[in-house]
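Heads up, one of the protein chains got dropped from this complex, but the rest are sitting where they should.
Chain IDs A and B follow the sequence of writing; residue 1 opens each chain.
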Amino acid sequence: MRGFGKWAIWVYSGMAFIFLLIPIVYTIVFSFNDYRRTNIIWTGFTLDNWLNVCDAQDVCRSFGNSLFIGLVATVLATTLGTMIAIALVRYRFRFRNTTTLLIFLPMATPEVVLGAGLAAQFLQAGVPKGLLTIILAHTLFCLSFVIVTVRARVASLDPALEEAGRDLYGNPFQVFWRVTFPMLLPGIIAAALLSFALSFDDFIITNFNRGAEVTFPSYVYTAAARGIPAEANVIASAVFFLAIALVLIAQVSAAVRRRQLAKAG
Amino acid sequence: MAFTAFSGTAQAAEPAVRKRSPIALLLLLPGMFYLILFFVTPFFSLIITSLQEPDPLLFGEFNNAFNWQNYVIVIETYWEQGLRSIGFAALATLFALLIGYPLAYFIAITLRPFPLLQALGLVLVIAPFFISFLLRTLAWKQIFATEGPVAGILSSVGILEPGTAITGTAFSVVFGLTYNFIPFMVLPIYSILATFDLRLIEAGNDLYGSPATTFRTVTLPLSAVGVISGTLLTFIPAVGDYINASRDFLGSADTTMIGNVIEANFLVLSNFPAAAALSLLLMALILVLVGFYVKRSGTEDLL
Partner (left out) sequence: MTNNEVPQGGFAEAGADLELVGISKRFPGFTAIEELDLTIPAGSFFALLGPSGCGKTTTLRLIAGLEEPTTGRILIGGRDVTATKAYQRPVNTVFQSYALFPNMTIMENVAFGLKRRGIKNADSLAHEALQLVELDHLAARKPKQLSGGQQQRVALARAVVNRPALLLLDEPLGALDLKLRRQMQVELKDIQSEVGLTFLHVTHDQEEAMTMADTVAVMNKGRIEQMGAPQDLYELPKTAFVAKFLGQSNLFTGDVVTTAKSSIVVDAHGTRIEVPTDRAQLHNGRITVGVRPEKVTLHDSAPKADSSRNVIGPGRITDVSFSGVSTQYEVTVPHHGAISVFAQNTSISTLHRDGDQVWLSWSVGHTFGLADEAEAEPVSRFHADLDTSMIAVQSRKDLEAELEEA
């Protein structure tokens, strides 16, 4: 029974991993397809799509838009979110529960509702939809995730470290930049990456607030009806490889550091 | 990690004594102002919009009113899509749990002696996040296409009649939802099981519990917080999703979900009051479900 249980979970999980990977592999493989009109049937291997990505001008332009929106929204959300996270862990203030609820609720709100709500507000206020409204919307839904991520890091920070900084003649400004901030940095970077990933891949909220502006996901959505060029697969695959590389580098360097520490200790 | 959002584990290490300081206000104000301006007031916009009535002269223009019948009309018109959304999302959550729990258990506990494999397992779980949501959904559409590999194999074995579509059915939509939200199920369960003390399993076995009994009486209750968190994180985006059910992806006219209805009313038909009323009803439904679920599970301190 026990032996069977051990064996079964390896097989089951292996199948689950394959299941998770199928569409990824499919997307990457079809980025090399020598497609004619639609990129649905395999017609042969080519590197053309990778070498001339910007031949599909719409793909490239929407990708650029998504990068820009992602960067701006990430900077905004990470800054505002980090400030709130520090305040939540370190200070006492009134309306604390209301504040926590207000931070939690956007994560519990379906994207359609967030998107429709913002769109309704922009409509009533007469704000024209475009890059600005997309950035405002993205900053909103990234904010809660940033707060939650950074808050965990702040909470795990030993308050004695900051006290040691003050004790050793660091004024509040110096203590923040030399002690607190460097220690929070891994959490802040993680939050920024998460927020960029969320923004870059968002379609639903964007679709309600983009007007005529095209992001990479909204390009894919509209192109889906008439067939998607393999260049879109190229962009998605490239982003995928970049992200995986980042994660692997982080994991490996963490493992190496752990090993070094173990050796030194 | 943000995926523990619902599990509240982050608070555990908070220091007991917090200070009162004007700095707190400075840190909080900009972000809270942002949340109020772009999260709270939009709900008022939705409420106002949902009660508007059409302008008698200009098509696509609406005037402020107290036209509460909008709610009755949308419920009468779209109750079927609403129920379908709940059903599809519930099924997808169930399947995600059936696939996700063993997977999380495997990575967190079976792979614990092998840190590198464990890290690799985690990367594989979040890998789908790194490739476009829309493209990976389209990939399934093409894999399931009538001329695609799955339909080919199934019809050659005789399970499927040749020419029958797999996409555009309830099956393909639930399949897509399950696939797309599995990582949201795995990660919170994983984060709980990762810190699970294996000696508890040994103690369970030592005290004459069979592996199954030990799992049921020790491991499962202790990972309940992760399961609750994962179910909410899967159900909420699934119930409002409109990509999987869209006819250009895995759905058809017969699989329309509430998200598709809101999108169509808002962006295609310009029937803003209907879209707003439906959004508010969806939000109310989610709040009731979440509240009920959280209360029933006795974990009110999840927030």
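Convention: a contact is a pair of C-beta atoms (placed from the backbone, for glycine too) under 8 Å apart; a residue touches a chain by one contact, two chains touch by 3 or more.
Source: prediction; values computed, not measured.
*Asks:* Just list which of the chains on display the missing one touches.
*Replies:* In the entire complex, chains touched by the missing one are A.
*Asks:* Would you indicate which residue among A:130, A:170 or A:211 is in contact with the undisplayed chain?
*Replies:* Touching the chain that is not displayed is residue A:170.
*Asks:* Of A:73, A:179 or A:239, which residue touches the hidden chain?
*Replies:* With A:73, A:179 or A:239 as choices, the missing chain is touched by A:179.
*Asks:* Where does chain A touch the missing chain, residue by residue?
*Replies:* 158, 160-161, 163-171, 174-175, 178-179, 182-183, 260-261, 264-265
Heads up, the rule we're going with is that only the chains that are shown with their structure count from here on.
*Asks:* What does chain B use to touch chain A in their complex?
*Replies:* 1-2, 4-5, 9-15, 18-21, 23-25, 27-28, 30-32, 34-36, 38-43, 45-46, 48-49, 99, 102-103, 105-107, 110, 115-116, 119, 121, 123-140, 142-143, 145, 147, 179, 182-183, 210-211, 232, 236-237, 239-243, 248-249, 258-259, 262-263, 266-267, 272, 275-276, 279-280, 282-283, 286-287, 290, 303
*Asks:* Note which residues of chain A are touching chain B in the complex, please.
*Replies:* 1-2, 5-6, 9-10, 12-13, 16-17, 19-24, 26-27, 30, 40-41, 80-81, 83-84, 86-87, 89-93, 99-114, 116-121, 123-124, 136-137, 139-140, 143-145, 147-149, 151-152, 155-156, 159, 190-191, 194, 197, 201, 203-204, 207-208, 216-217, 220-221, 224-225, 228, 232-233, 236-237, 239-240, 243-244, 247-248, 251, 255
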